[in-house]
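Missing here is one protein chain; the remaining ones are kept as they sit in the complex.
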Amino acid sequence: MENLIALLVAAPLLGAAVLLCGGRRLDKTGHWLGTLLAAVSFGIGAVLFADMLGKGAEDRALHQKLFSWIPVEGFQADVAFQLDQLSMTFVLLISGVGTLIHLYSVGYMEHDERRRRFFGYLNLFLAAMLLLVLADNYLLLYVGWEGVGLASYLLIGFWQHKPSAATAAKKAFLVNRVGDMGLSIAIMLMFTTFGTFAFGPVLSSVGETSEGTLTAIGLMLLLAACGKSAQVPLQSWLGDAMEGPTPVSALIHAATMVTAGVYLIVRSGAIFNASPDAQLVVAIVGAVTLLFGAIVGCAKDDIKKALAGSTMSQIGYMVLAAGLGPIGYAFAIMHLVTHGFFKAGLFLGAGSVMHAMNDEVDMRKYGGLRRYMPVTFATFGLGYLAIIGFPGLSGFWSKDKIIEAAFAKGGTEGWILGGVALLGAAITAFYMTRVMLMTFFGEKRWQPAPDADTAPSAEPAAEHRAGELPHPHESPKTMTIPMIVLAFGSVFAGGLFSLNESFVKWLEPVTSFEHGHPPIGAAAVTGATVVALIAGVGIAYAMYGRRPVPVVAPRGSVLTRAARRDLLQDDFNHVVLVRGGEHLTRSLVYVDHSLVDGVVNGTAASVGGLSGRLRKLQNGYARSYAVSMFGGTAVLIAATLLMRGV
Amino acid sequence: MSALAAAASTGEAVQFWVLGTIAVIGALCTILMKKAVHSALCLAGTMIVLAVFYLANGAYFLGVVQVVVYTGAIMMLFLFVVMLVGVTAADSLKETLKGQRWLAVLCGLGFGILLISGIRHAQLNHFNGLGRVNAGGQVEGLAELIFTKYVFAFEITGALLITAAVGAMVLTHRERTERAATQRELAERRVREGVQLPPLPAPGVYARHNAVDVPGLLPDGTPAELSVSRTLRARGQVRDVSGQALEDLKALEQASAERLGRDNSREEASK
Amino acid sequence: MGFPLLTLTAVVPAAGAVLTAAVPAARRTAAKWLALLVSLATLALAVLVAVRFEPGGARYQLTESHWWIKDFGVRYALGVDGIGVALIVLTALLVPFVIAAGWHDADPLETASKRWRPTQGFFALILAVEAMVIISFEATDVFLFYIFFEAMLIPMYFLIGGFGDRAHSGSDENAAAQRSYAAVKFLLYNLVGGLIMLAAVIGLYVVAGNFSLVEIADARAAGKLDMATNTERLLFLGFFFAFAVKAPLWPLHTWLPNAMGEATAPVAVLITAVVDKVGTFAMLRFCLGLFPEASKWATPVILVLALISIVYGALLAVGQRDIKRLVAYASISHFGFIVLGIFAMTSQGQSGATLYMVNHGLSTAALMLVAGFLISRRGSRLIADYGGVQKVAPVLAGTFLIGGLATLSLPGLAPFVSEFLVLVGTFARYPVVGIVATFGIVLAALYTLVLYQRTMTGPVKEEVSGMPDLRLRELLVVAPLIVLLIGLGVYPKPLTEIVNPAVEHTLSDVKQKDPAPEVEAAK
């Protein structure tokens, strides 16, 4: 059975190889091949899942060692896979959502002549992501970690002819690199501390080392997680990443890749459990990001950017949960899965809307779309209800549990974190309602389609009818089916998982669960959540439902303006890092040329001058030569006389 | 001749001091005289003195050879060349190379001091004269050595000498490469160049002397440089007599005027 | 003694050089094919060496030894350890690519006279370099090594000065001037290093009485030959200086950007991927093998220099406007990593450094050759003159991207393995140094991606619009390199198996043990 694990990775990898090297002859069929291989991967995952369910809770973990990767004295890195419940969850999520989004892309990228390559990249991403969650040691995980980074780089920059896209791709990769630095330092620390970096040995022998080391490792892992999961302070890339095609935003930047950080933290739970400081930092980062993302999400008019902000904030929830320790891990993953469903659904819905609106992304130019695209409206609405945590839907179950756990952490930080989480819930309700209202309700604020090149997010997937008013239409089946499936997920998944805590039990052997008891009682917390939810929706309705939405964004308060600019994070980066870096490199180039090189050239010049002066002695007059000869002879004789020992 | 003793006799001492002084003076003059001819003559003197010293040292044959070869042949050769280049051409002793003279003097002094100190240091007191070797006749002794011990060196120097002679000829001799121009061609060239159509003026014309170094005088009495050979001009050996010639002319006219005046008075008397 | 295989691997390219040079002017193509065949034959021999080499066996294998200058104890002594084998194979592997990539670089211009034969000279020189590099990887006699270490400057000088990059901003005179400047700079830098090394070599002879690496090392190990501390340190510095110039270590690096910028892309690859490796290789074999104590004494300074090289080279790469100079500075940064790994004195570090030598050769070759193809199409080396190439020449852009990703050592590609080993090995002994070096990862990503973004992405520039995609010959050059990069990234085991024993020997030379992990985890 465990020999199947490699196939999980191999199938999409094969697809990527074939599609990228296959050449034009695959343009016709390539996308179906890619989708098929993704589905194969999901099928294998399902088989393994079934097999796993058949076993007892303890012996469910499977191992497969392919070959010894880097055998160096005292340094053993194997290409080996580990499939336990945690990995299993991710495998199903990734391959499942992945397959759906492949299907969606078939329709979405129909008009793009580079569709084959797009699917190649998607398969590459699937392979890397599966490798990430299946690796049984941190080094192999690192490979997958960078692999998904590469895939996201390629996909964000898929429309490379747009400078904005190319820049966004580069930014994403660089910010992630900073995180990777943390991961590699963490791995090095593990190596020097434990002599290995395989999950088993490291996590089992955590107790034998000092807490300081563990804190260091934990913080480094957190840095890595921040990079990948767009947590403060490394969140700045996620917004720009929306330059990529919408399916990419749905799959990579909502459902799967950005949650890798949560996976890493949960996977390394033992380390964090052993170092409360690191754990607290994790929780704080999560809480901060939670608010940060939510605030940003409120101000954005670009529908994808608004959703990106929401993603940031939801992942903040997960990280917060992961920072709460055993009482939170399971809920972090649970929220991760449900979020995977409804956020992917929301993005696909957004894509469908943009598809219909000539790739217009500005919500102020939507409005009243519910009549024109009912399926999209329905699925998007269900996703919306799920994310705001409408009682009964997925989001409710997972998010509510997280808020409870936050309170349950106890002490002042418990209150603070819990409060933040509640506030976040309210803001979430607010901005999602805003999106909903601006997009599907109210009167039409449609604008004639801009030219392809000036389009804010010119997705050339759809044909442009420059200058015409858009006439929205429902998207083709290939696009609606995935949306419907995901909508089902976002409605029922949460309830299913919470059914006598099946999900928690399922994960318990890996993530060691214990019940958290909020000081004010779970019911009270739930009530508070619902109140917050109603408040958020109410305010949003008052602001955007009652009065008409201006097509041109009002100037807004200071906070709004700051939030539109991602709370000035980019400006900070630009001024401090980019400008500073440019000055540094420029001055260094100068130094290298004038100082380091100048010294050498200077010596050369001085030698030349000296020889030039000596050259004067060669005046060409035989007699002066004769003098020197004569003098030389004299000196020689003198020398000999002296030598003969006077 | 008596075999020379290790130590020199008093007579020899006197001779040495007198002639030695002369030799040194000669040498100094050689390098200090402005004109090459004088240098050559001084050198000749020094060499003769050296010849005498050879004799005094018992190298009779060498002394004679010295006189014959050096003072006779080589110095004469020098003189010939000097004549060729110009006897009286004096080159200024003014130094053109900066610091050359001081360096030279310095080196010279240092070198001399070195040599002398070297000799002084070499403790050469024991002289066993040439008595024994000259017993069988010196020339025979030399001949024996030359033709036995030094025969190869001798042959080689011979070859060297011949080569030198040939080389000298090659260097100085100039083969006429092109046909000599005929009178006609020369005339035509003169016309073409148009510098000096008529033949050059002869020296000494209108001048009192007609020696080759006296330029002819132009009608206005100034000397005609062209009438003197270029070499002489180059050496500045042209004797200018134009001034004197003009005076003579004046005197001539005065004399004639006196005579005419007398004639006038005589005519008045006849009326 | 047996069959002189090692001699043969060096003699074949040497003979090939002579033959190629002798090809008449008209038969230019024949010369090219001859050179290519000879290089392939050399590759076959190198592979044979790798096969005949037993990883578990003696330290130096396939040895040959004959008296050369008996009076001075100079021997013609050859022998390879694992490191040598790896580098010989690398050299023999890269030269065919270099030749194929430079197929048209040395064709005489139409204006040239009929008897002018630059092509023959170009390929002959390349083969000559190969021969000398190989023999200096094989030499176990210090003097013999020195001879070829210096001799390889001559053909390199002519390759740089004689066959410049035709894509040059500025007039031909200007180009020629800069070219000769670069060539002379290259020559002077390396000669100075070489002379200092010569002094050290003579000093070594005075101290040790012979030139045999093995004998001296054994004598030192057995304590029979004891050098005064200062003598050893001076000798070490003499050797190290030469190697630090050759494998450009800050601040002795400034010759590399000029040389690589002015030379044609294949020659640039030859410089950085093959010739410079002799420097790092020699650090590992001679500095550590002959002067262990002094090596340990100098380690702190050298580590700092290496760190500076890493960060400084990367930062300057970011600041470059010329593609080839950018690659050159990137190489400087990478050489910093190699030196770091060597002097970290851990088995991971040194294995990593050795792998790094090989992988850096492959990755730089890939990136530089593709860059060369790009430049030859557009006729300019300035990054600003490109843009949107990805649209018109996707394959070229793809290969370029892979080369770049290898340069930033993406996991899954060969350089990652070596870089991570170096980092871990360094970190194990000097944590701070390791962490600082890790910044190199980010900077590498920066300059590579900036380069890719500015040249390949964005709207298509009209000068670029007509650019043809990779031709078959070029694809044949690049594809194997990429395959190797991926293959060695996924399965580096064959390489590590050859290298590890040699590294163990080196470590035993310097009497260093790997720092034991804090916790002996249940493996």
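Labels A, B and C are assigned to the chains in the order they are written; within every chain, residues are numbered from 1.
To be clear about the criterion, contacts are C-beta pairs under 8 Å (C-beta built on N, C-alpha and C of every residue); 3 or more make two chains touch, one makes a residue touch a chain.
Here, contacts and distances are computed from a predicted model.
S.K.: Name the absent chain as its UniProt record does, using one of the following: "Sarcosine oxidase subunit beta", "Branched-chain amino acid ABC transporter permease", "phosphoenolpyruvate--glycerone phosphotransferase" or "NADH-quinone oxidoreductase subunit K".
M.R.: "NADH-quinone oxidoreductase subunit K"
S.K.: Can you list the shown chains that the absent chain is in touch with?
M.R.: A, B
S.K.: Have a look at B:Val24, B:Leu186 or B:Leu249 and name the one touching the chain we're not showing.
M.R.: The single option touching the absent chain is B:Val24.
S.K.: So that we can see where the missing chain sits, which residues of chain B does it touch?
M.R.: Here the touching residues of chain B are 4, 7-8, 10, 12-13, 16, 20, 23-24, 27-28, 30-31, 36, 39-40, 43, 46-47, 50, 53-54, 57-59, 61-62, 65-66, 69-70, 73-74, 77-78, 81-82, 84-85, 91, 93, 95-97, 100-101, 103-105, 107-109, 111-112, 115-116, 119, 124-133, 138, 141-142, 145-146, 149-150, 153-154, 157-158, 160-161, 163-165, 167-169, 171-172, 234.
S.K.: Of the residues in chain A, which ones touch the absent chain?
M.R.: Residues 615, 618-623, 625-627, 630 of chain A touch the chain that is not shown.
FYI, only the chains that are shown with their structure count from here on.
S.K.: With touch defined as at the start, can you tell me which chain A residues reach chain C in the complex?
M.R.: Per the touch definition, chain A meets chain C at residues 20, 67-76, 79, 139, 142-143, 145-147, 150, 153, 157, 160-163, 165-167, 169-170, 173-174, 177-178, 180-181, 184-185, 187-189, 191-196, 200-202, 204-205, 208-209, 213, 581, 584-586, 588-589, 592, 596-597, 600, 604.
S.K.: What residues of chain C sit close enough to touch chain A in their complex?
M.R.: 185, 188-189, 250-251, 253-254, 312, 315-316, 318-320, 347-348, 351-352, 388, 390-391, 398, 405, 410-412, 416-417, 420-421, 423-424, 427-428, 431, 434-435, 438-439, 441-442, 445-446, 449-450, 453, 456-460, 490-493, 496-497, 500, 503-504, 514-523
S.K.: Using the touch definition from the top, list the residues of chain A that touch chain B in their complex.
M.R.: 619, 621, 623-624, 627, 630-631, 633-634, 637-638, 641, 646
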